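Here it is, the structure, as structure tokens.
Every protein chain but one is kept in place in this view of the complex.
And now, subunit A:
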Amino acid sequence: MADDKSKAAAYWKANLRLITGCLIVWALVSYGCAILLRPLLAGIPVGGTDLGFWFAQQGSILAFIGLIFFYAWKMNRLDKKFGLGE
């Protein structure tokens, strides 16, 4: 029982770390590259405009899709590793 408990705690901690990492990327591509950091990226040309515009209208959406699949894949491995899956 105690073992189960510490295993569950470790699983939850690993999950929280993964969520934090993913949310940092989530914020970085949208609020960062597409809005606040856009002036810094203005020097990088993409198809007649700048990298920030690409992130705002295309890059962030692609990143979001990648993030969710990455998280789902990592969590499946965590579920298995800790024996907490279904």
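In this section, a residue touches a chain if its C-beta (ideal position, glycine included) is under 8 Å from a C-beta of that chain, and two chains touch if they have at least 3 such contacts; residues count from 1.
Here is the rule we use: contacts and distances are computed from a predicted model.
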Omitted chain, identified by the protein name its UniProt record gives, among "Cation acetate symporter", "ABC transporter", "Substrate-binding domain-containing protein" or "Multiple sugar transport system permease protein": "Cation acetate symporter"
Where the unshown chain meets subunit A, residue by residue: 8, 11-12, 15, 19, 22-23, 26, 30-31, 34-36, 38-39, 46-50, 52-54, 56-58, 60-62, 64-65, 67-69, 71-72, 75-76, 79, 83-86
